[in-house]
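In this view, the complex is presented without one of its protein chains, the others remaining in place.
Up next is chain A:
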Amino acid sequence: MGGGAAGPVPSEQHDFSLWEKRVDALMIIASSKGHFTVDGLRRVLEDMGEDAFETMTYYERWIASVNQNLIEAGVYTTAELAQRMTQVAARGTTYGEAASD
């Protein structure tokens, strides 16, 4: 980023976790429905600043950007999001029902 030293580039493949795949899917669904473009995704990622690239993982930055874009597009409000996050948190640290399958 920005011409800074990045260290060696790892070439081995790695698995993505379920939540990361869901973030990817959400981005594709939301943009194919016309809520925002890849440019909107990039805009929020770049606005996060350098610290975000040191402290957040790739898909953590993505979900933050997808969320910001969906709020801007009026898909849901921050209050609705907060309510949903409370419901999800109440399931505990697993994926709830999905994890018991």
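One rule holds for everything that comes next: a contact is a pair of C-beta atoms (placed from the backbone, for glycine too) under 8 Å apart; a residue touches a chain by one contact, two chains touch by 3 or more; residues count from 1.
Keep this in mind: contacts and distances are computed from a predicted model.
Of the names listed as "SH3-like domain-containing protein", "DMSO/TMAO reductase YedYZ molybdopterin-dependent catalytic subunit", "Metallo-mystery pair system four-Cys motif protein" or "TIGR02588 family protein", the one that matches the UniProt record for the absent chain is "SH3-like domain-containing protein". Touch with the chain omitted from the figure is made, among A:26, A:48 or A:73, by A:73.
What chain A contributes to its contact with the hidden chain is residues 2-3, 36-37, 39-40, 42-43, 46-47, 72-73.
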